[in-house]
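Omission of a single protein chain aside, the complex is shown with its protein chains in their original locations.
Should a chain be cited, it is by its letter among A, B and C, assigned in written order, with residues numbered from 1 in that chain.
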Amino acid sequence: AVENPTIAWSYRDRTNPYWNYIVYGGEAFVESLGLPKSALVNLINEGSSEKSLADVKALLAKDGNKVALAIDANDAPNCRPVVEAVAAAGAHVSTIWNKTDDLHPWDFGDNYVSHMTWSDEGPAEQTARILFDAMGKKGGVVHLGGIASNNPAVERLNGLKNALKDYPDIQLLDAQPADWDTQKANQIMASFLTRYGDEIKGVHCANDTIAYGVLEALRAEGIEGMPVVSYDGNERAVELVAKGEILATVFTNPYWGGGITAALAYYATIGAFKPSDEPHEHREFYGPTILITPKDALDFKAKYLDTNPTYDWKDFWGPSNGPIQYKS
Amino acid sequence: MFELRKVEKRFPGVHALKGIDFKIGRGEIVGLVGENGAGKSTLMKVIYGAYQHDGGEVLVDGKPVRFHSPREAMDRGVGMVFQEQSLIPNLTVMENVFLGYEKQFVRFGKIDWKRMAEATRHQLEKVKLAIDPATVTSKLSFAQRQLVELAKVLTLEERVDGNLVILLDEPTSVLAKEEIELLFTLMRDLRKRASFIFVSHRLDEVIELSDRIYVMKDGAVVDAVESGKAEVEAIQRKMVGRDINREYYREEKQRPYDEGKVLLELDAISLPGRYKDISLKLHAGEVLCLVGVEGAGREAILRTVFGLLAPQTGKMSIHGSPAGAVSASQRVAHGIGYVPRERKIEGIVSGMSVFENMTLSQMDKYTRAGVLDIAAERKLARDWIKRLSIKASSENADCGNLSGGNQQKVVLAKWRSGGSDIILLDHPTRGLDIGAKEDVYDMVREMSAAGVGVVLVADTLEEAIGLSHTIAVVKDGEIKKWYNCPPGAKPSLYDLIHYMI
Amino acid sequence: MTLDRLKQHFPWVTLVVLILIVGAMDPNFLRPQNLVELAGDIAPLFIMALGMTLAIYIGGIDLSAQSVANMTTVLATITLPLFGVFSALVVIAVGFLFGAVSGLVTTRLKVPSFIATLAVGGIALSVGQFASGQRALYMDAGQRDRAFGWMLGSTAGIPHELVLSLVLLAFAWFIQNRMKAGRILKAVGAGELAAVASGLRVDRYKILAFALSGMFAAIAGLLFSVKLSGGSPTLAEGFLLPAIVAVLVGGTPLTGGVGGVLNTLIGAMIVAVVRASMLYLDIPATSQQIFFGIVLIVAIALTIDRSKMRIVK
Partner (left out) sequence: MANMLTQDNLQKWAPLLVLVVLVVFFTAVNPNFLSIRNFARIAIASTPALMIAVGVTFVILMGSIDLSMEGSVAVCAVLFATFFAALGGSLAGPGLLAVPATLLVGAVFGAINGLVHVKLRIPSFMASLSMGFVGIGLSLLITGGDRILVEDPLFRSLLTVRLGGFPLMTYVAIVALLAGWFIQNHTTIGRNFYAVGGGEDLAHASGLNVNKVRVICFLIAGVFYALGAMLAVAQIGIAETVTGRNLMFVSITSVVVGGTALWGGSGGVWNTLIGVLIVNVIGNGMVVIGLPSYVQDGVLGLLVITAVYLSTDRRSLSFVK
């Protein structure tokens, strides 16, 4: 056990509301220890796995085993070298999102504390059903996805496909990656409108930033009332849900995720709990997902977004959502 | 009115101007001569504000001035025609003439092209050039461009009140006879308003024109001669620091060539727009000279032989066998060497050392399994530096920092040391001073003696006549006339010009 | 004169000064072990920059390097089970080929390398996406260690990645300074027309330079995918700009003919130190980009040797 380790969060960038909430959560946790926000070290990889790994190595070189690291490794393959480096330094790491299926915390004793991810297939299927029902169970749908090789992007498309099985009259016209990018989504949606025109009766988006681009493409054409569903539960998206412009989005509570991931790494580092004593479902688990629809959007917003709820950062697994299931 | 006192200029590693005292009065024409690298251009550029002196002072009407940029100099009536061409090729003639001074034609932010064209026409008239001011400059001939440059400098006449100082750095090297005459007439006419500093390697011109001649050597003014007392030989001695061989072109060393051995044969090659029906035979030991006016197609013929241009029809054989693929590397492999006119662009690679330049065309000889034998390369370079007395601090010196003449020697050494026996010389002495020229002439003779065939495009007709065994007069891309030129029975200038134009 | 001589040394002086500045904040940074590991961690980026150096040395640029590396991570992961250690040869050959195509497009079709390599990079990206099925793939740990375990780990405190980098550097340096090919590349960078007029087969060597650049990019991708034990068509994102920056900060200007692979070693280290310095100097998250930009300007202003650049475009 180590006193006063450096607490660090390594993530993609600061240009996206999702990661901002992750950081706010991390900062809230740091403050819960009586430290200033600035005590949280930010490692920003700008979407580069290379930089992600180099930053972690540099941090470990600086502080050795006195590191409690929370990280999204940016690309699944990058998770292994990060974890190995942390373990070699005797520090502690908790990861979210990107990890290959063959990598498990319990293979690294106490150093790889935990991995949390979100099962996106189920919620994406739910939003798809909401979308199909709004379309009157028939007509064409298009999907705009994330970066094609990203895990969540794959899962969210799978969710849509699962839902399709129960709706024989709904047809998936096209699915193109929009790289989580508003501009790109905007242009692809415009092109879809040319290709499919009135056939499009609904749009399934892999996240909120994509949905914004889609909505603007529709607005430019003066198309109103097109059913659109989305994912992430950003503040603006929730507002749009409240107005009915988006029919549903899914909140993954990045604020809590950001705080609890740092907390897990921290408390393991100072020896408050021993990860290897914990069951597997405490080391690999799903994060919470909350479906937001127009009915509950305002309530939800008041509860989760207008003020950040105070969480107990020692309640590691309370809001979580069960152990990770691997599909072979 | 314009005076330099103890002016100093240093470049990294070079003391280019050493305590220059220099004076030019109102309406004077002052000649400036010296060997390559003596510092003439540098001196001019200091006066013009392109360089800043770092010692001594420049006085105008007795008051010290310092021009930080050419612009400031121009505003004070100093203009310059550069040694190298300095028009911007993608702009029109009028844009070039008024570059930097467009303001006079601007109305509400918009350039009035009509007025600019008119003003340009007026300037072009001064140099008797009848071209459309809207022509893109790259479409002009070499000589036309030189005249446009002159016209551009002459805009000073209208733009600046008071006295002008016009600097001419070797303005005549690309001009034809009449154009030179025109230039001289212009200069004499302009003396009411302008003084001139005139740099040329043609001493007779300088003496003819100047009121006073400054002789520079190694960055210092070694003599100032009043025109009346100027004598070509005395000046040359001062410039070079030794006597000039009277047998300038080494005629006495000219030996007959070997008629039995044909190195290169062109059989009716044509390239539409460039040359037509060119046939010739180059023998071992022969100097074959192509004479003609600028643009007659001489350069294109050389570049064809070297594999840089492809003839459309006709045959070419080297050492008795067909020339094969059109590529320079193929021709080099067959023993052809090329000394291009644009020395600094095609001749040497500046930024590379002397030895690297010398072996550039023959690296295979110094390469085993792809690896260079650098020690051997260095040795070769040291030998040739000694043999041609190339002025370079060592074989590792950057070739781009050598003076023109020495760069030329490096290029010649490159081909000679590589064993090329057909050597194409395009204006090999352009811009070289007498000393360096003599060295080149010596090399030509030495090559002949060694059985090398030379195709020469000479800088001047005298040079062509003096050096060659055979002369082909080229006009409009066709060979109009052949001359044999044994020592003592050479054709006259007049003979040649008759067929050239 | 003396200043002129000194200029040559500015890149490494800048590096040392940067290291000392960071060291002043935290003396731990100066531990030799730390610096050696820092150098080891920059290895993939450095290897890509090595190739990029050759492209820039002839006055071109290679913007396909990152896409080629991306593709390589996918191909390496796919071919590892099939060919074991020989999958390295496959991906290196593919990288070489893509580079050669860039070279061909540049020399034969006369498309500037800036555009040609960008376009060829697009093709590489498509190949990577297609081959991966647009998913992240991972290598079997055992297979990886058997074939490429030697690339990772360290001996006597020296990371193998660093050793690999230095071997490749020596290889590139030898080509550049001791081989005919290197001499010709220099001539092409410093004065292409004179090289042509000396009878050199300039186009071939330009193609070679791009091909080598592609090859080094592939090696960088291979090393990275081995290190990460997997591949994906986006795995090498974020390599390109730092690699270019490493070359330029090292003192090889875009005009070509000057600088070289040793400079790139220094440049890559400067990039590594600047990145690490964010941590040591406690730069807040939202200021890191500005900091990087400004340090970059300062570093370049210090390192580039302007004496051989007549005009600065």
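In this section, a contact is a pair of C-beta atoms (placed from the backbone, for glycine too) under 8 Å apart; a residue touches a chain by one contact, two chains touch by 3 or more.
On a predicted model such as this, the values are computed, not experimentally measured, just so you know.
Enquirer: Can you pull out the displayed chains that the omitted chain is in contact with?
Expert: Answer for the hidden chain's contacts among shown chains: A, B, C.
Enquirer: Just to verify: which one of B:K103, B:K192, B:K229 or B:K386 makes contact with the chain not shown?
Expert: Hidden-chain contact among the options goes to B:K103.
Enquirer: Out of B:Q52, B:S69 or B:Q312, which residue would touch the omitted chain in the full complex?
Expert: B:S69
Enquirer: Name every residue on chain B in touch with the hidden partner chain.
Expert: Answer for chain B: residues 50, 69-71, 74, 80, 82, 86-91, 95-96, 99-103, 106, 109-111, 152 touch the chain left out.
Enquirer: For review purposes, identify every residue of chain C that touches the missing chain, sorted by number.
Expert: 58-60, 63, 105-107, 109-116, 118-123, 125-127, 129-130, 134, 192-193, 196, 202, 206, 241, 244-245, 248, 253-256, 286-294, 296-297, 300-301, 304, 306, 309-313
Enquirer: Taking the full complex into account, what residues of chain A touch the chain not shown?
Expert: The list for chain A reads 13-17, 19-20, 148, 174, 176-177, 181-184, 186-188, 190-195, 197, 212-213, 216, 219-222, 236.
Here is the rule we use: only the chains that are shown with their structure count from here on.
Enquirer: Quick one: most central chain, C-alpha centroids?
Expert: The chain sitting closest to the overall C-alpha centre is C.
Enquirer: Ranking chain pairs by contacts, what comes out on top?
Expert: Highest contact count among chain pairs: A-C.
Enquirer: From the C-alpha centre of chain B to that of chain C, how far is it in Å?
Expert: Taking the mean C-alpha position of each chain, the two centres sit 43 Å apart.
Enquirer: Taking each chain's centre as its mean C-alpha position, how far apart are chain A and chain C in Å?
Expert: Chain A and chain C have C-alpha centres separated by 33 Å.
Enquirer: For chain B, give me the residues that contact two or more of the other chains.
Expert: In chain B, no residue touches two or more other chains.
Enquirer: Quick one: in the complex, what on chain B touches chain C?
Expert: Those in contact with chain C are residues 12-13, 306, 308, 327-329, 331-333, 338, 340, 342, 345-352, 356, 360-361, 363-364, 367, 370-372, 374, 414.
Enquirer: Which part of chain C faces chain B closely enough to touch in the complex?
Expert: Those residues of chain C that touch chain B are 1, 3-4, 178-181, 183-184, 186-187, 190-191, 193-201, 257-258, 307-308.
Enquirer: For a test of understanding, state which residues of chain A touch chain C in their complex under the given definition.
Expert: 14, 23, 38, 41-51, 53-55, 57-59, 61-62, 75-78, 80-81, 98, 100-102, 147-151, 154, 177
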